[in-house]
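Removed from the display is one protein chain of the complex; every other protein chain stays in position.
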Amino acid sequence: MSRKGHFNAAHRLHNPNWNSEKNAEIFGKCNNPNYHGHNYDLIAHVTGEIDPDTGYVIDMKVLKEIMNEEVLDRYDHKNLNLDFEEFKSLNPTAENIAVVIWNRLRKRLENHLQLTVTLYETERNYVEYSGE
Amino acid sequence: MSRKGHFNAAHRLHNPNWNSEKNAEIFGKCNNPNYHGHNYDLIAHVTGEIDPDTGYVIDMKVLKEIMNEEVLDRYDHKNLNLDFEEFKSLNPTAENIAVVIWNRLRKRLENHLQLTVTLYETERNYVEYSGE
Amino acid sequence: MSRKGHFNAAHRLHNPNWNSEKNAEIFGKCNNPNYHGHNYDLIAHVTGEIDPDTGYVIDMKVLKEIMNEEVLDRYDHKNLNLDFEEFKSLNPTAENIAVVIWNRLRKRLENHLQLTVTLYETERNYVEYSGE
Amino acid sequence: MSRKGHFNAAHRLHNPNWNSEKNAEIFGKCNNPNYHGHNYDLIAHVTGEIDPDTGYVIDMKVLKEIMNEEVLDRYDHKNLNLDFEEFKSLNPTAENIAVVIWNRLRKRLENHLQLTVTLYETERNYVEYSGE
Amino acid sequence: MSRKGHFNAAHRLHNPNWNSEKNAEIFGKCNNPNYHGHNYDLIAHVTGEIDPDTGYVIDMKVLKEIMNEEVLDRYDHKNLNLDFEEFKSLNPTAENIAVVIWNRLRKRLENHLQLTVTLYETERNYVEYSGE
Partner (left out) sequence: MSRKGHFNAAHRLHNPNWNSEKNAEIFGKCNNPNYHGHNYDLIAHVTGEIDPDTGYVIDMKVLKEIMNEEVLDRYDHKNLNLDFEEFKSLNPTAENIAVVIWNRLRKRLENHLQLTVTLYETERNYVEYSGE
């Protein structure tokens, strides 16, 4: 059972251990100090056994609530670098955001279920993370 | 080689071993006794060796015919609960429909090919099944 | 300002003034007496002057509420023929559903705004209605 | 001839003539002082006579260059409120951004051509502007 | 009532009244003498009064047949320049192909219906034609 959602957020890529020339060289336009933004699309894929009573792997309404509480309502219309502890010292690349989201969703799911998250930064660029 | 198709069908989620309160609580709007419907999108993914004579894993025209006969023409514009034996005692959740479809397609494919089916109930919810 | 939403519903095309042969001939698979279903996608397009204080033609949150109350929550997971007065004597073709939806939304919008609705019955078939 | 492009940008909705309570009430999450972002999708529609020598209304490569220079390269990975004169005193709602883009493209096109721009703020919300 | 279909075809843009330098300059990669191809997506939009007996503007099954016979089956897997009289002396730009398709469909529709065709050459480039 997979479910799609999205959130709009601003971010900036920056490594505080590098000078501004190196940051500009490596991160290019993504290093703009005034921040820029994305419509992130998130897909959570939950796999496991089908429950014989309900015919569900997971109730889609439950998955929807977890995604809204842990990710979509939390990050929507926010600035990832400025508004959240988790990105104070972690560069908000698509790769790192996906790992953070995976950890937030994973702790809310029953143990027998497996989770993969796919995060689209744009329609043409996306990352996938399954927990290791 | 993967191929996409779709069918429109009505269904209702209901467990006959539960009373109507429990059915309403678990299945919510999907328990509406007058049925409701979906445009199901189906993707069949067939993997295997490339045939050196044709350059094909499977001829797409053959896969199209099998999908039409076993799934798309069979279920299109039908009521899953009322019109088919296979859902008389099996709740037509996306998960269970995907398992039924996988079994119908699997028996029509040559043994050396592997099959995965992806079934979209809506653009935002889908399930995947590979045979176990 | 245009906004997209969707709802799942079952329907059946049938003209009570015709016998069953004529109904089957004209409406084909859509005449199946057990109903079938669609994931309808609806786009409401609202045009007018930009309000100089807000920069909005219409506040998207207001349009979202109107669409949810008048259409999406009302028809979602329902049977159009059985559950609604408006389709007791009106055949629920895409064309007629679009006219009904236009009338429901129109009466909730301020007079100086214009409205067009686009209704997708499937990804390949859709209708558009602007009020005459 | 219509052509699609996109750009990522941060923005914030705010009316400096209102106090912060009124701004929060009217603009909701879009008023977040740390900015948030969008992947804007832009479609430029150019209509006119077909040139008998080329068979073109407008050479798509020319339209692509104009869109890149005037809009896509200009706004991509930028903060609309902070980085551009044109939004210093104009609220960057989708409606106002579309008007600004229309004016930038219009002045680059030959007089006998007509222009409409469609701007998607998200997949579900978009605006259209044809010059009045 | 609008309906979508598609066809794959090869083409080459070339004006026989120009020398090869001018053709290369104006048409660029599209002038490749070995031909190249597109997956064309076609949308036919038919508007008119709703028939009170059927609830249809036009029966979608009829529109589907006309599109298949006049356009989709005719051009699919063909070379537009080499295989068809209509493009022997008419450059197969998206604009000109849309006009040809409009004329083929128009003559098959009843007089009281209006027709617009939208032709996508790629996901990012498309043209629209309504008959003048």
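Quick notes
Letters are used for the chains, namely A, B, C, D and E, taken in the order the chains are written, and counting of residues starts over at 1 for each.
Basically, a contact is a pair of C-beta atoms (placed from the backbone, for glycine too) under 8 Å apart; a residue touches a chain by one contact, two chains touch by 3 or more.
Please read all numbers here as calculations on a predicted model, not as lab measurements.
Screening B:53, B:85 or B:132 against the full complex identifies B:53 as the residue touching the chain left out. When the missing chain is restored to the complex, the residue among E:15, E:47, E:103 or E:122 that touches it is E:122. Where chain E meets the missing chain, the touching residues are 6, 8-11, 29-30, 32, 34-39, 76-79, 82-83, 122-123. On the side of chain B, the interface with the absent chain consists of residues 1-5, 45, 47, 50, 53-57, 59-61, using the contact rule stated above. On the side of chain A, touch with the chain left out of the figure occurs at residues 13, 15, 17, 26-28, 90-96, 99, 123-128.
By definition in this document, only the chains that are shown with their structure count from here on.
Computed from the mean C-alpha positions, the centre of chain B lies at a distance of 34 Å from the centre of chain E.
Look at where the CA atoms of chain A average out and do the same for chain B: the two points lie 29 Å apart. Looking at chain A, no residue sits in touch with two or more other chains.
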